[in-house]
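The structure under discussion is supplied below as C-alpha cells; questions concerning it will follow.
The complex appears here without one of its protein chains, the remainder shown in place.
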Amino acid sequence: MADEILELNEGTEQLLLVGIQRRGVQIADRIADVIKEREGVEIPRGALDITLYRDDLQSVGPRPVVGKTHLPVALEGKVVVIVDDVLFTGRTIRAALDELADFGRPARIQLAVLIDRGGRELPIHADVIGKTLDVGAGGRVDVFVPALDGRDEVVLIEGKRGGSA
Amino acid sequence: MTTLGKDLLGLRGLSREQITTILDVAEPLKEISERTIKKVPTLRGMTVVNLFFEPSTRTRISFEFAEKRMSADTVNVAAAASSISKGETLVDTARNLEAMRIDMVVVRHPGSGAARFLAERIESNVINAGDGTHEHPTQGLLDLLTLRDRFGTLDGKRVCIVGDVLHSRVARSNIWGLKALGAEVAVCGPRSLLPGAIHEFGVEVFDRVEQAIEWADALNVLRLQLERMELGYIPSLREYNRVFGVTRARLDKAPRDLIILHPGPMNRGVEIDSDVADGPHSVILQQVTNGVAVRMAVLYLLAGQKASLADAAKGGAA
Partner (left out) sequence: MTAPLLLTGGRLVDPSQGLDAVGDLLLVDGKVQSVGGRITGPDGATRIDCTGLVVAPGMIDVHVHLREPGREDVETVATGAHAAVAGGFTGVCAMPNTKPVTDNQATVGFVKRQGEAAGFARVYPYGAISLGQQGETLAEFGEMVAAGAVAVSDDGKPVENSHLMRTALEYAQTFGIPVVEHCEVMALAHGGSMHEGSISARLGLKGIPGEAEEIDVIRCILLAKLTGGHIHLCHLSTKGSVDLVRWGKDQGVRVTAEVCSHHISLTHEAVEGYNTNAKMNPPLRTMRDVEALQQGLKDGTIDLLVTDHAPHHYDEKEREFADAPNGIVGLETALGVNVTWLLEPGILTLNDLVNRMACLPAKVFGLPGGTLAKGSIADVSVFDPTREWTVDPSRFKSKGRNTPYGGRTLRGRAIRTIVGGRVVYELGA
C-alpha cells in the first residue's frame, strides 16, 4: 500500500496521512513506517475522529465514544491520504470528507484502505486497496492491529462460515 | 458506554463511571474550539432553549458557545423569575416552549429543584444550569475536568471548597462529583455560611483557611455573594477577606503547590486576591475553556435520549 501511495503521488511531496480513529490511525502509522524505511522521509500523520459527523446520531441509545482528532499541519495545498481499515458503506468516508472540509482546503484527497469489502451505499471508491474481499451483507470483517488488539490479522466472518484472510 | 438518561439535573446520584464518561467525551471536544471553523454538525437541526430565570452572563455564554459549536439552533429566553410576579409559572413557560417543538432546555432558576420539576413535566432533555442553592452540575464537571487535567486522577487528591457553602450550588455539585471520583473533600468558611448538617456530607471541615491551605492539593474558592453581608451572615467584606481571603501571603506558606479554582465572577480583594487570581496557582481561565468542552459533551450525550431509559441522574434521590 505504501508503494502504491508513493507511486500515485510521485513521491512524498506535500503528503499527509490521516488515519480514521481508531484502527485507521494504526494502519497509517505502519504505512508511514514503511515509507520512512524506503525513502528515508518522515511523512506527517494526523488522526480523524468522525463520530461527531456521523449521520446516525439521532437514533436513541448510548452515545458512541468520541476519539481524538489531531491534524499536525494546515491542509492548504496538501495531498491528504485518508487511511482506514475497512471500506464498506462509505458513510465513514463521507463523514471524514466533511470533517476535513472544516479544517481547510487540501489540493487533493485520496483514500487508502486495507480491506474493501464492497457493499457501498454512497458513490465513494478507494484509490489504494490492500485487498478486496467479497463479503455478503450479513458478513463482518474484523481487523486486528497489534497496538490495540495484541494481534495482527484480519478475520472474515461470513454468514456461518469463517476463515482467515 | 454508559448513559446519563434524559436529563442532567445534578451530580449527586451519578456514578463514577457516568461522570468519567462525560469527562472522557469532553476531552477530545476541547480540540474543536481550537479549529478555524469551530463547528461540528452533530446537533444539526436540534433546537436548544436557554431558559434563564436568573441573570447569568458567563454560564449562558458558555452554553451558547457549546450549542453553536455543535450546530444546534439556540434561542435565549431571559424570563423574570416566576416566584412572586404574577406572570407565567415555570411549568407554563416550559409547556409553551415545548409546544413549539424544541429538543433541549438549559435552565437556570433561583428555586432549588426547579430543573427537576421541569424535567418531570416535559419530554425535552433538561440540563440544569444552576437551580437555587441545589446544584450546578456543569460547573462541577468543568471543575473536575480542570482538576483531572492537572492531576491525571482525582483518587486521593485533596480538594477544599472555601467560602459560602451554605448558599452554593457549585459547592454541592463539587462535593458529590469529587467524592464520586475518589477525591477527599473539605470545606472551609465561617460557620454561619456552612450548612449545620455539613458533617453528613462526608467532608472535612476547617474553620481557618490556613488549615485548609496546609491540607489541600487544590482550593475551589467560592464567590461571596455580596448580599450575604446585608443579610447578616458575616459582619463585613473587609473582615471576610482578613479571615477567609485566599491571599498570596497565605499561599506562600503552603507545604505543596496548590492550584486555585474559582467559578467566577470573582470579587477580587474579597474571597480572592488579584495576585492569586492572576498568579501561577490559578487555573481559572482553564476552567472557562473547559466549561465549553464539558457542556458540549453533555449536549452530545443527552441529545435525543428519552425518559424511558434508566435515568440515574434523576433516580439518585435528588
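As written, the chain order gives the labels A and B, with residue 1 at the start of each chain.
The rule is short, and it goes like this: a contact is a pair of C-beta atoms (placed from the backbone, for glycine too) under 8 Å apart; a residue touches a chain by one contact, two chains touch by 3 or more.
Computed from a prediction, not measured in an experiment: that's the story for all the values here.
Put simply, the missing chain touches B once the whole complex is considered.
Contact with the chain not shown here comes from a single listed residue; of B:R60, B:R116, B:R223 or B:H262, that residue is B:R116.
When the whole complex is considered, the residue among B:K30, B:R69 or B:H134 that touches the unshown chain is B:H134.
The hidden chain makes contact, of the residues B:I22, B:I198 or B:V246, with B:I198. Residues of subunit B in contact with the chain left out of this view: 12, 82-84, 89-91, 109, 111-114, 116-117, 131-135, 169, 172, 195-198, 200-201, 317-318.
Just so we're on the same page, only the chains that are shown with their structure count from here on.
Averaged Cα coordinates give subunit A a centre that lies 39 Å from the centre of subunit B. Every residue of subunit B that touches subunit A in the complex is listed here, in rising order: 1-3, 24-25, 27-29, 31-32, 35-37, 39-42, 70, 300-301, 303-306, 309. Touching subunit B in their complex are the following residues of subunit A: 49, 52-53, 57-70, 98-99, 102-104.
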